[in-house]
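Here you go, one structure.
The complex appears here minus one protein chain, its other protein chains still in place.
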Amino acid sequence: MLILTATGIAILAVMALALARALKADTVYDRILGVNMFGTKTSLFIAVIGFLGGRPDFLDIAIVYALINFIGMIAVLRFFEYTATDDALKINSTKQEQL
Amino acid sequence: MSFIVDYYNYWIVVFLMMAGFYIVISANNLVKKIVGLNIFQTSVFMLYISIGNVSGGSAPIVADGITRYSNPLPHVLILTAIVVGVATTSVGLALIVRIKRAYGTVEENEFEDKDDLI
Amino acid sequence: MFEQHSPVLPIILPLIAAPICILLGRSQLAWLFATFISALGFGISIGLMLTTLDQGVLSYSLGGWEPPWGIEVRVDAASALVLCVVTGISSLVLVYAKESIAKEIDSSQHTLYYTAHLLCLAGLSGILSTGDAFNLFVFLEISSLATYTLVSLASDKRCLTAAFRYLIMGTIGATFILIGVGMMYMKTGTLNMLDLAARISEYDSSRTLNTGLAFILVGVSIKLALFPLHMWLPPAYTHAPSAVSAFLASTATKVAVYVMVRFIFTIYGAEYVFHTMGMDTILLVLAIVAIFKCSFMATVQSNVKTVLAYSSVAQIGYMILGISLVSTLGLTAGLLHIFNHALMKGALFMAVGAVLLRTGSVDIKAFQGLGKQMPLTMAAFTIAGLSIIGVPLTAGFVSKWYLVTAALEQQEWTVAFLVLAGSLLAIIYVGRILEAAYFKNPAEGTTYKEAPLLMLIPLWILVFANIYFGIDTSMSVGAADTAAQWLTQPSSSPATALSVNMGGATQ
Amino acid sequence: MILESISTILLILGAFFSLTGAIGLFRFPDFFTRVHAASVTDSIATILIIFGLILRTDFDLVTVKLLLILVFLLFTSPTASHALAKSARHGGLLTLPEIRATKKEDCSS
Partner (left out) sequence: MTELIDLVLLGMLAITALRIIFLKDLFAVVMLFGIYSFLSALIFVNLDAVDVAFTEASVGAGISTVLMLGTLALTGRKEKTNNHTTFLPLLVVVITGAALIYGTLDMPPFGDPDNPAQQHVAPRYIQDSPQEIGLPNMVTSVLASYRGFDTLGETAVVFAAAIGVLSLLGLPKHEKAAIESGLKSHLVLRVVAKLIVPLTLLFALYVQFHGDYGPGGGFQAGVIAAAAIILYALVFGLPMATHVIQPTLLKALAAIGVLIYAGTGFASFFLGGNFLDYNVLASDPVAGQHIGIILIELGVGVTVFAAMLSIFYAFAGQAERANIQ
């Protein structure tokens, strides 16, 4: 039980970090990366709290999370096919200036 | 102290609702308004689910060895409300697409200048 | 065998007819079918009203689950009265719509128009007959979503922004109602209206219940376009297709007024709302400001549809005024005005739609000289306009009369005076249009034909109704009076349970 | 008992890898290295944690569902990372060494 709690807290911490990345990202790709990591960790977290609450039969929700996260990612990528990616060039040049 | 333990959930939910409400009424961009509307509604859903929660309870699906279940009624109501929410969102977004095509902008102040929106 | 199910039929008939319309595909068929269903609903509603007045409140438990566990459909005199208005206007508008939308809506979307109209009708009927607070929210949203669609069907691009604004405001209103219902549920543990009433009366005053009521009232006020929250209404009614304006102006806001009455009188009880919370003064002030501000706005518009839209907001002020007088007579006046205003606004918007069809414009300039060119349409417009002003022998006079009497009964001399003064403004805004129609010459070389018969018939039916209910008031006043009595003294309403399981079939 | 201790070890390792990945999200210098840190640890942490949980089940439907989640995540997460990195590359985002190189070219020219 204790170890499950510890794992849960660790995953929650990772979620918080991923969220921080998504909230405060310097490139849009970083933001997507944070969101993606957040999504996968969320489905793990649901699996863990299923065990913590003693009702592990609700894992269906974790599956839905994984699935929806994937679809969301693809939709985001499709979005980038449409809109110009001048972000990347801008980021390259700001990075250049920093160096 | 028990006062805070009793109510913290409601207070944060109220804060979230108001954040969403603020976005709806202050945002200039129509898409952002819709996002705000969604945040507002989702937070109201949380209020309902908080009402139905029973501490020490379990999800309202019968299982062996569980004696206390959370209240299923708010869950049912919110299932319906979520569907209503997504229906409104999709119609709103469709309107935005048409507005963009007709006016060339989705910024509220821009087409209000252009057009005699009473 | 359908008699025992009659309370639920006005809701589910249009609800099931809407998808059938889509499957029918052809717009002619869809029109015939939708009109038939709507007329059927009207017939059932009249039957319901007669039964209710005769035998008392009809209750029908859906799924056979007794309330408060299941959802109850509950038809009393007030719901039956407004139900008759809604289904009746809907049938007339559908007849009218065929010619009207031919020009205003793209032909590929006619079937969608009829479907959305039926969905809206189903939603409105559901709001009127349900006895469950959350179920009311669901039907409110069905009708609202259909309404946004209907408004946005017009070919003018401004209908899009109008519909969007309506959508945002309407959804905020609905969400407020949802918050309010949640707070009521939190304190009482039930959603059935009667059960809520019983349990709320156990509390003297509760902060949560007060807040819940405040949110519900604000939410409903948005839906019914009470004065400071009315900004969505004028653009929506102006830019919607004429048939839609006629339908919405005479039904949607009325239903919202009904919802407000329901929450105030049935659920919370007049005592709680008016004495404990002191809502009557707020409503009274807002109603009077609405009457004057919006009547004034109506006098300065050049678009006739906008004039009528502002006039609607002002007329809603009269209804709220009746409610806020806190008396049976006041409530009677309010309900009566719901009925009468539907007749006149429906007729006015239909007449304007006919003008739009022929002249292609609804600017006040387009009306110049129409008195001679479209005599039937303009005669109808004139009579309905006189009714709005409140000239004797029209329906409008009756409701104004009752309002003034109710105000005098409460010794509210100023209110009575203000009601009369508001009518003066109505004379101005109606008069301007009539002046253009009868005393100005048409622009040179323009001749317009009279409106098609299919539009004139429903228009004139409404006009005759305006005159009929202005002379023979026994039916409308009788129903409104019974409804008001049942609402203010819930114990006086006889109840009949219409349930198969309980063996209580009425026959 | 043995199963449980193995499960404990797996869960601890999984949690550890998740945390390292999350830290890598902040500490690495450019986007491509960050993707690398995130996606690799994501996969290994998922495998470890799911297997840690599987050892705690009674090997019934729950186990199957857990395996399904594992399959799902193992397919989708690396794919998404791959597609993301590819998009970034396609969009013109450069790695740090490349930026340095172009910088040098700029200076020399």
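So that you can tell them apart, the chains are marked A, B, C and D in the order they are listed, and the count of residues begins at 1 in each.
Everything that follows uses one rule, which is that contacts are C-beta pairs under 8 Å (C-beta built on N, C-alpha and C of every residue); 3 or more make two chains touch, one makes a residue touch a chain.
From a predicted model like this one, the values you see are computed outputs, not experimental measurements.
Visitor: Which displayed chains does the hidden chain touch?
Guide: Displayed chains contacted by the hidden chain, ordered by label: A, B, C, D.
Visitor: Residues on subunit C that touch the omitted chain in the whole complex?
Guide: Residues in contact with the chain left out: 1-2, 5, 8, 12, 15-16, 18-20, 22-23, 60-65, 68-71, 109, 112-113, 115-116, 119, 122-123, 126, 134-135, 138-139, 141-142, 145-146, 148-149, 152-153, 179, 183, 185-191, 195, 199, 206-208, 210-212, 214-215, 499-501.
Visitor: Even though one chain is hidden, which residues of subunit B still touch it in the full complex?
Guide: Answer for subunit B: residues 5-23, 25-32, 34-36, 38-39, 42-43, 45-46, 49-63, 68-80, 82-91, 93-98, 100, 106-110 touch the chain left out.
Visitor: If you put the missing chain back, which residues of subunit A would it touch?
Guide: Touching the missing chain: residues 5, 8, 12, 15-16, 19, 22-23, 25, 28, 31-32, 35, 38-39, 42, 45-46, 49, 52-53, 57-58, 60-61, 63-65, 67-72, 74-79, 81-83.
Convention: only the chains that are shown with their structure count from here on.
Visitor: Work out which chains are contact partners of both subunit B and subunit C.
Guide: Touching subunit B as well as subunit C, we find no chain at all.
Visitor: Across the interfaces A-D and A-B, which one involves more C-beta pairs in contact?
Guide: Top pair by contacting C-beta pairs is A-D.
Visitor: Which one chain sits nearest the middle, judging by mean Cα positions?
Guide: The chain sitting closest to the overall C-alpha centre is B.
Visitor: Using mean CA coordinates as chain centres, what's the gap between subunit B and subunit D in Å?
Guide: Once rounded, the distance between the two centres reads 32 Å.
Visitor: Using mean CA coordinates as chain centres, what's the subunit A-subunit C distance in Å?
Guide: Averaging C-alpha atoms per chain gives centres 49 Å apart.
Visitor: At least two other chains touched by the same residue of subunit B: list those residues.
Guide: There are none in subunit B.
Visitor: What positions in subunit A touch 2 or more of the other chains?
Guide: 57
Visitor: Please classify the inter-chain touch graph. Allowed labels: line, ring, star, complete, other.
Guide: Shape of the chain contacts: a line, open at both ends.
Visitor: Name the touching chain pairs, please: which are they?
Guide: Applying the touch rule to all chain pairs gives A-B, A-D, B-C.
Visitor: Please output the residues of subunit D touching subunit A within their complex, sorted ascending.
Guide: The touching residues are 7-8, 11-12, 14-16, 18-19, 21-23, 25-26, 30-31, 34-35, 38, 42, 45-46, 49-50, 52-53, 56-57, 61-62, 65-66, 68-69, 72-73, 76-77, 79-81, 83-84, 87-88, 90-94, 96, 99-100, 102-103, 106.
Visitor: In their complex, what parts of subunit B are in touch with subunit C?
Guide: 17, 21, 24, 30, 33, 37, 40-41, 44, 47-48, 51, 73-74, 77, 80-81, 84, 87-88, 91-92, 95-96, 98-99, 102-103, 111, 115, 117-118
Visitor: Using the touch rule from the top, collect the residues of subunit A that touch subunit D in their complex.
Guide: It is residues 3-4, 6-7, 10-11, 13-14, 17-18, 20-21, 27, 29-30, 32-34, 36-37, 40-41, 43-44, 47-48, 51, 56-57, 59-60, 62-63, 66-67, 69-70, 73-74, 77, 80, 85, 87-89, 91-92, 95-96, 99 of subunit A that touch subunit D.
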